[in-house]
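Complex shown without one protein chain; remaining protein chains in place.
And then chain A:
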Amino acid sequence: MQCISFEQIGVLHKRFKQLSHNEETLRRDHFNEIDDLAFNPIRAQIIEAFFDRRNFHQNGEGKVQEIGFEEFVVVMSHFRPPSAHMTEEQRGKTRREKLRFLFNMHDTDNDGIITLEEYRHVVEELLSRSGTLEKETAKCIADAAMLEVASISVGHMEPDEFYEGITFEHFLKLLERFEIESRMIIRFLNMDTTTLCK
């Protein structure tokens, strides 16, 4: 795990206290109080990500009901920008870590595979704030996306073979040109000076 600076931990701690109303742990309803999140189409998944043991880097599984500050920081550390001088190996490791986080967000039933249903759910959520609930369209888009993954990862399948779902390796391959290590970053964790906290 990469280290976060002392100052950043201090800022995060302040924020943690704010969110949890000075309690020791955060619960889901604390997250629900954040107003700005209300507009976010995938807020449910984001909140779940904080309570997902798989993101705590302890090889755990399943969900928890409340998290302490340590877990909060660990989840936040997924959004750490890459340091200036990284070897290819380190870069690869960071990429895997971030993509693992995304994968966990999609794979809601913890079976290590993103099935068609789960992917459809992802697309539906993305479109859910658009105003018109276009379930059929969401289904189609998800189907097309799965088809693409299958084409890229597996390539050749017999007509009666069945593509189970996106495994983590396929997911990596799918997004290898996505440059996730430079995109999935919160600048907040990059600045040395403390920024405004609400």
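Here, a contact is a pair of C-beta atoms (placed from the backbone, for glycine too) under 8 Å apart; a residue touches a chain by one contact, two chains touch by 3 or more; residues count from 1.
The working rule: contacts and distances are computed from a predicted model.
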item	value
Candidate names "DNA-directed RNA polymerase III subunit RPC9", "Cytochrome c oxidase assembly protein COX19", "Sodium/hydrogen exchanger" or "NUBP1 factor"; UniProt protein name, chain not shown	"Sodium/hydrogen exchanger"
Among A:18, A:58 or A:110, the residue in touch with the chain that has been omitted	A:18
Contact residue for the chain not shown (choose from A:25, A:90 or A:137)	A:137
Interface with the unshown chain - residue positions in chain A	12, 15, 18-19, 31, 34, 36-37, 39-43, 46, 76, 79, 81, 84, 102, 105, 115-116, 122-123, 126-127, 130-132, 134, 136-137, 140-141, 143-152, 154-163, 174-175, 177-178, 180, 182-188, 190, 195-198
